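One structure is given below, represented as structure tokens, and several questions about it will come after.
Apart from one protein chain that is not included, each protein chain of the complex appears where it belongs.
Each chain carries a letter (A and B) given by its place in the written order, and its residues are counted from 1.
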Amino acid sequence: MPVTILAPKAMRQDYGQADKQNISDDSDDADSSNGGAELDYAELAKADAEGHTHKRPRIAGGDFEIVTPGEVITDDPQWMRGHGTYVAAGTTSIISSVAGTITRTNKLLSVRPLRARYTPEVGDLVVGRIVEVQAKRWRVDVGATQLASLPLSAINLPGGILRKRTETDELQIRTFFAEGDLLVAEVQQLFQDGGAVLHTRSLKYGKLRNGMFVAVSGMGGGGGVVRSRRQVWTLEAASGGGPIDVVLGVNGYVWISKHVETPEGLVEKTSGITNLDESVSATMYSSQNDRIGPETMREIARIRGVVTALVDNGLRVDEDMVMRGYHEAVEMAMVSSVGADDIYLGGERGEQLAAVLTAV
Amino acid sequence: MPREIEPSLNEKQFVLQALQEKFRLDGRQFDQYRPLELTFGDQYGVADVAFGKTKILAKASAEVTVPYADRPLDGVFAIATELSPMASPAFEVNRPTETEVLLSRLLEKTVRRSGALDTESLCLVAGQKCWSIRVDVHVLSHDGNLIDTACFAVVAALRHFRKPDTSVEGGILTVYTPAEREPVPLSWLHSPFCVTWSFYGDRGEIAVLDATWTEEQIRVASCTISLNRHGEICQISKLGGTPVEAVALLQCTSIALTKAKDFSVFLDKKLAEDTKKRNIGGFMAELRSENDR
């Protein structure tokens, strides 16, 4: 059915006669009435005949190829649609549903959004916060569209790594994790609806303490943490800060803490499985911080400054960038008048840091 | 709050498929209303309207109050809607649901803001005394299309209503009882009627009038158009939902206009019948000295 919306009629002619000086306005307005709501019937009718989405000329941003919602990516039926796209009913054209850049994997076309919430994938290392404790599981905020769940059976229970969970454990579920606790975990599986199930069945994972939490945007685009080879590493801090652990959760949650001897280290020292169990159980679910020296705290804060400066300036956050940024920040502090205590990395100083990092 | 039970997937598909085959479950045409029933109460200003199983009672009442300070020359006119659990268990007392908010806004826009009632005529003594007209809308039974029914009921009740006659002499306001002086009708300017379209299909291409509750639950969009018989739009509201072609909406509007004219004729006829019934024998009957005893 062709559109029959009438174009507004041409402007009145009678007023010009009333006042001769208006004649000049007259011609002006005649021009402008061309620019308005006159619909191109022929084109619309044609588009209707072809199907409802009339193909529009590609206006995509030159070499950058940004697509926006509603933009037809291709009419070619040989492509398959991936995330960030949809196929309009009754046609074969693949249309973008988000604003972002196109990626393709063989025949699969998908659009990576400029920014989106974290979408969990199996094997992701995430940092999360417990928001709810239920009978046999915890609900963990990992920055995704839904809360992730951590079943009681998917954590390391104290007193033996491969112990079966008992009713006693269920009753004292809060002694392991309580509301507000931070933890590092891995995505074990995904539900159909996109919900994630986590596990901490490794000595690498578990409760977090002795440090600070920073939230930046995660996977899904728009800077922030990117998936990389190594998400967790220990660095030797400058000016007597001692070793510091950095955990970059793929979900954009970052944990920076004082390095404590890992249980693996303990294994070497004690060389006995039974001793390990006890030492692990003693510290694994502790909510007490160890003593942290002021130098360490200062360096932790400096790393946090680096991370936020990276995010503020739209740079990706990974091991390489954080390490380089950190060394740069230390150098910047050296030349500053305050000395090593100058940990401020906001505003101009952040931009300066970012400029140095991008220059290389 | 007990949630409204939703129709099952099969049920939805059944209704939708039927609609696609140009068939409605109750055998009506797409642009056909259910049988309209209108009864006036014994009192002035009570109207009971039913579209099929949807039944709404509206009662108009008047009292003398002080006008609002910022509008000393206007009377007070309010429409109160109450969706009680009587109509559906999903409605709760004292907690307006979205349906109720939208209904009362629609009535407000259709009847009040369009100036159907001349509020200036309600003024008795400027800045001191005025009539306050209030219409209470009670949903007695809910089977879809509350808006059209409620609007019709409100308009019918207000047009049927008679307020006591008054006079002002030497600054003294007198309100006469019906025995002293015949009550007078409100100063009514035009009668707007709501016509609600429900849309179905992925692109909203199927348009249906006067949806039943089941049909209402599965519609993808709706559009309420309020018009009077002079062809004036008082209000249109298509509040979101699946987008519908602009041309289709224009067609809906023109059909709505014919429906509004039908409603107008129907209401005029019913009002005339009622007046006749109340006034058997006319003036002569009152003058007679004999009575029934």
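A few notes on this one:
Here is the rule we use: a residue touches a chain if its C-beta (ideal position, glycine included) is under 8 Å from a C-beta of that chain, and two chains touch if they have at least 3 such contacts.
Please note the rule applied: contacts and distances are computed from a predicted model.
The listed choices are "Proteasome subunit beta", "RAB2A, member RAS onco family", "3' exoribonuclease family, domain 1-domain-containing protein" or "Cytochrome b"; the UniProt protein name belonging to the chain that is not shown reads "3' exoribonuclease family, domain 1-domain-containing protein".
Touch with the chain that is not drawn comes from one residue among B:L102, B:L140 or B:I206, which is B:L102. Seen across the whole complex, the unshown chain contacts subunit A at 3, 5-8, 11-12, 15, 19, 22, 25, 29, 32-33, 35-37, 39, 44, 52-54, 56, 58, 60-70, 73-74, 78, 84, 86, 95, 97-104, 106-107, 111-117, 141, 145-147, 193-195, 220-223, 313-316, 358. Taking the complete complex into account, residues 1, 3-4, 6, 9, 90, 96-99, 101-102, 104-105, 108-109, 113-115, 203-204, 219-223, 227, 231-247, 249-250, 253-254, 257 of subunit B touch the chain not shown.
Basically, only the chains that are shown with their structure count from here on.
Measuring from the averaged C-alpha position of subunit A to that of subunit B gives a distance of 52 Å.
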